[in-house]
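Here's the structure we're looking at; comments come further down.
With one protein chain withheld, the remaining protein chains of the complex are depicted in position.
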């Protein structure tokens, strides 16, 4: 659609953000608009071979670089930012995954502080086959290989936090951030509550694919070229990030222990049903109890993230969020998405 | 297959078991054999209208009745029992769900002990349409109804526990029990490690369907007529319940907090890959990190249950557990399953 | 007091119990009565030198032997058993502590299942100085020694569980069991809710001393000669174990995660204030918030245990539990306690 503003931003090496909040915007966007960006991988591009150990080539806290933040004109606290992912395309023909000392779900960590020796630090490189849309896992020992389906997504999508805070790009919370859910793929609309003027939206942490829970803490990390449609819902708050695709409405919760992440996502879903459809809370509790899908996003980050997915076919036939997802779908289609 | 023993057992009202362990067997089975049973619903059939509140009509601890236990001839500690579900068919045209005071994921409970007033106690009745294979949700307030797909399963499947213990049928743990995973459906083989001579297998808690996490703690509860093929794998232990269907191998973990349930299921999956395929543990950690699906089972019971599902197409082409699932599939097919 | 029945019981090697519930009573007691027992150490006496590794000399599940159970005449569900510890005296001149593979707060465990190698398995022997009332810690490496004060206690004190269950003596829960709190020392009265006819009281797991939290999972384990006064409070339930000494009333909670154990202990304390003093729940919440002491008991067992201690000097001047503690104190004094 020629009448949509198109903002394209490819950061210079010194233009990445390492936090949500606390950073000046790199560009301003007048919604609705198309946003085209390049995102660097979570290693800042420094893991390129099996010899590139994160503990040696990365320099904390300069990991998980974010592209942005973008100042959304008109965005005020109490509004909701809607970001529809039109396409998420790996910018390289390969990705990398690693173990990282004292990080991951199945090892002692800085929080689950134990006396054990850390696990070994290893790198796995994945070659992508763009035609077949696969990425190849190769075992470090024993030679087993398998082609896994590509399923490109962004691990980190968020806005500036509330409460005057600035959070590391490794953290997921109510502002979004490092949620690491495979649901953040092309075709999905992400809703984020605005906490500060201009929202200050940024994103990064592209994954060619990821298991649910992101068990070792690292997905198939790669740089991405990503196209979004961005719009604003005035006067409607969004306490925790929500997602929508053609088949599901979804809520997220990020907390520790993991049951609290689950509780947040599930209550948010019930409250969403109440606000959109006038559904009684106890009826919503019952319907969600029988109908919800509850895939884990991450069980490794500073907060763990749980997703609650409700099939739209189980719900009244009205759209949510004022029909924003369909609107953005249409705008994206006009744009070629 | 006329040469398979068929054991059929429909309990009298006084023949149900309320625990795993601590109960004399109701029948003996020489594996492989067909087992046909009736299971009563978790309310012992006492919730039949919206006026039948659990706190009034049920008598603790006499809830979640189990059919069994069955003594499996030849089963010794260190063996694994394999139970393939041929069919799970609701025995009634309706099911019931409820809230129960101080039980469920989104309320104060006996364990998450708070000072709040409990939530209201309510009953929802579901009518089943056997042709359409749906169960109808009807909101208590406001009149919304929706037909949800039937997806019959058993919430509770297990053997006698280790360590001389006897556990309530409400508990899931390493012996199986009240795991409440929707994966326990027809077409699935469940593997259970044997802890005592004869294994003492029992099952119950039929659900016409259930959301992942079983948020309010109660699914669409109904009586079931269930057909299984039961066999024994001698000399192979199974530390935590595993499941297999045509597409996935799956592990389970049951613990609190929920991240520990996740950790158990994920390490068990990695160790399974190591033992079946000789895969290096770190390679297994990596492959699982990118390939696993991690749906929640329950976040309400005495232990929470997490499932780790690995698509077989991501794994070497050999079968697991000595090909038991395919064998039981075949036996079931001969039997009409 | 010559008119108190005295029951003395020193088990034969084959008379120990390994569970709460599921065991026939070894003796009957008509309360109030004096109970004198010998308890073997948690290793069943098999760790006697630095070469005696638990994984080699102990035979699971035959660890943590209990002396009992004792059938308390007249005890019915809904009553409360009161056990006042008159004296707890090490029966040997030495104790032992160890690390145990996959057990302890600072290591991967069967529940917190990680891929790390287990910690080393080691034994520390402690010599007791009965005159100085100390036990000597000697570092395995480097020669540091220090005399720690003796503070004898029982880690495991309980009755048969509710819900038809039988639980390992390694488990703490509402029935008591392996709470591992240093508060279970001489001078303390322990209140336990009765779940089955006769209560079926047993105890064991003597500790010469223990840190709060029992970090490595093993205290200074030793055999004990223990004298108690046992009595019954008819018609008063006790949902979770309570303790009382001359200065404090105390509640316990055992659960995972640890905050749930805390929540149970704290709500139980507030409800105790409400039932004994008619204190409004919100006022109790406030008074407890400012006055409570909250030492950890164990952060290693199947459930973690938190203790809530309220100084009696902050409370109305009336005694609790009908003055039972003072009564038992007096009976104990008559007996020489």
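Residue numbering begins at 1 within each chain, and the chains themselves are lettered A, B and C in the order written.
Here is the rule we use: a contact is a pair of C-beta atoms (placed from the backbone, for glycine too) under 8 Å apart; a residue touches a chain by one contact, two chains touch by 3 or more.
Computed from a predicted structure; not experimentally measured.
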- Item | Contact residue for the chain not shown (choose from A:7, A:100, A:219 or A:255) | A:255
- Of B:39, B:80 or B:112, the residue touching the omitted chain is B:112
- Sole touch to the unshown chain from C:15, C:133 or C:286: residue C:286
- Task: Kindly state which of the options C:124, C:201, C:240 or C:272 is in contact with the chain not pictured.
- Result: C:124
- Message: Need a quick check: the contact residues on subunit B for the chain that isn't drawn.
- Response: 106-108, 112-119, 257
- Please identify, in ascending order, the residues of subunit C that touch the omitted chain? 97, 99, 104-106, 119-120, 122, 124, 137, 139-142, 144, 146, 148, 209-220, 256-259, 262-263, 266-267, 270, 277-280, 282-283, 285-296, 299, 304, 306, 314-316
- subunit A residues touching the chain left out here are 18-19, 21-22, 60-61, 110-115, 162-168, 170, 253, 255-257, 260, 263-264, 266-268, 270, 281-282, 285
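The working rule: only the chains that are shown with their structure count from here on.
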- Given over half shared residue numbers means same and under half means different, the subunit B/subunit C interface is same
- Note on the structure: Rounded to the nearest Å, the gap between Cα centres of subunit A and subunit C is 48
- Once you find the CA centre of subunit A and the CA centre of subunit B, what distance in Å lies between them? 33
- Message: Where in subunit C do residues touch two or more of the other chains?
- Response: 112-115, 257
